[in-house]
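Showing chain A:
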Amino acid sequence: MARIVLTGNLRLYTEGVTELELESGSIRSLLRELRRRYPDIPEDIEDELAISIDGVLHQDDWFAKIEPDSEVHLLPRIAGG
Partner candidate 1 sequence: MAAVEKIFNDTITDRETQDKTLKWVGTRAPRPDGVDKVTGRAKFGADTYLPNMLYGKVLRSPHAHARIRSIDMSRALALPGVKAGVTRDDFPDYPAGAVQPAGEMVINYRDMTRNIMAREKALYEGHAVAAVAAVNERVARQALSLIEVDYEVLPHVIDVEEAMKPGAPLVREDLITEGVEPAPEEPSNIAKRVEFGHGDLDLGFSKADVIIERSFKTQPVHQGYIEPHACLASFSEDGQAELWCSTQGHYVARGHCAKLLQMDVSKLRVTCSEIGGGFGGKTVVYLEPLALALSRKACQPVKMVMTRDEVFRASGPTSGASMDVRIGATKDGRITAGEAVLKFQAGAFGGSPVPAAAQCAFAPYDLDNVKTIGFDVLCNRPKVAAYRAPGAPLGEYAVESVVDELAKTLEIDPLEFRLKNAAKEGSDSSYGPKFGPIGCVETLETAQNHDHYLSTLKPGQGRGVASGYWFNIGGQTSATLNLCEDGSVALVVGTPDIGGSRASLTMMAAESLGVELDKVRPLIGDTSALGYNMLTGGSRVTFAGGIAVHGAAGDMIKQLRERAAATWDVPIEDVEWHGGQAVAVNGYKDQEDPMGLLDIAKDMAKSGGPIVGRCSTNAQGAGPSFGCHIVDVDVDKETGKVSVARYTVIQDAGKAVHPSYVEGQYQGGAVQGIGWALNEEYIYDENGKVENAGFLDYRVPVCSDVPMIDTVIVEVPNPTHPYGVRGVGETPLVPPLAAISNAVENALDIRFTELPMSPPRVLAAIESVG
Partner candidate 2 sequence: MRYEVPETKGEAVSLLAMAEGGGRVLAGGTDLLVQLRSGMVKPDVVVDIKKIVETREITAENGGFRVGAAVTGAELDEHKALKKLWPGVVEAVELIGSTQIQGRASMGGNLCNASPAADTVPALIAAGAQCHIAGPDGERTLPVEEFCTGPGVTNLQTGEFLVSFTLPSRPPHSGDAYLRFIPRTEMDIAVVGVGVSLSLDSNGICVAARVGLGAVAATALLVAEAADALIGTSVDEGAIENMISAIRSACRPIDDKRGTIVYRTQVSGVLAGRACRIALQRAEQS
Partner candidate 3 sequence: MTREHITTTINGDPVEFLCDAEQTLLDVLRDELRLTGSKEGCASGDCGACSVTLDGRLVCACLVLAAEVEGHEVTTIEGMAVGDQLHPLQQKFLDHAALQCGVCTPGFLVAAKALLDRNSNPTETEVRFWLAGNLCRCTGYDKIVRAVLDTAAEMRG
């Protein structure tokens, strides 16, 4: 089971849950599973997210692999100058 950590304001949609374990092979399946568990999560939330898999940052990357032992962080999308 991959360890999923929700940062920023995501806890507001997950009844305060900021950490959970999920079986999910990719960012896309992870997002689907999260929205299934927590319907309050807005549909377009992913447009506002950056997702770190084992320390590597992904933005808009549905099919990035999540290994069973991966550590995944959901962060606000990052914009630079």
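Per the selection procedure, all candidates are chains of the complex that A comes from, given by their letters.
Throughout what follows, a contact is a pair of C-beta atoms (placed from the backbone, for glycine too) under 8 Å apart; a residue touches a chain by one contact, two chains touch by 3 or more; residues count from 1.
Since we're looking at a predicted model, the values are computed, not measured.
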Whereas the rest of 1, 2 or 3 do not touch chain A in this complex, the one that does is 1
Inside the complex, what are the residues of chain A that reach candidate 1?
5, 7-9, 12, 44, 47-48, 52, 54-61, 64, 71, 73, 75-81
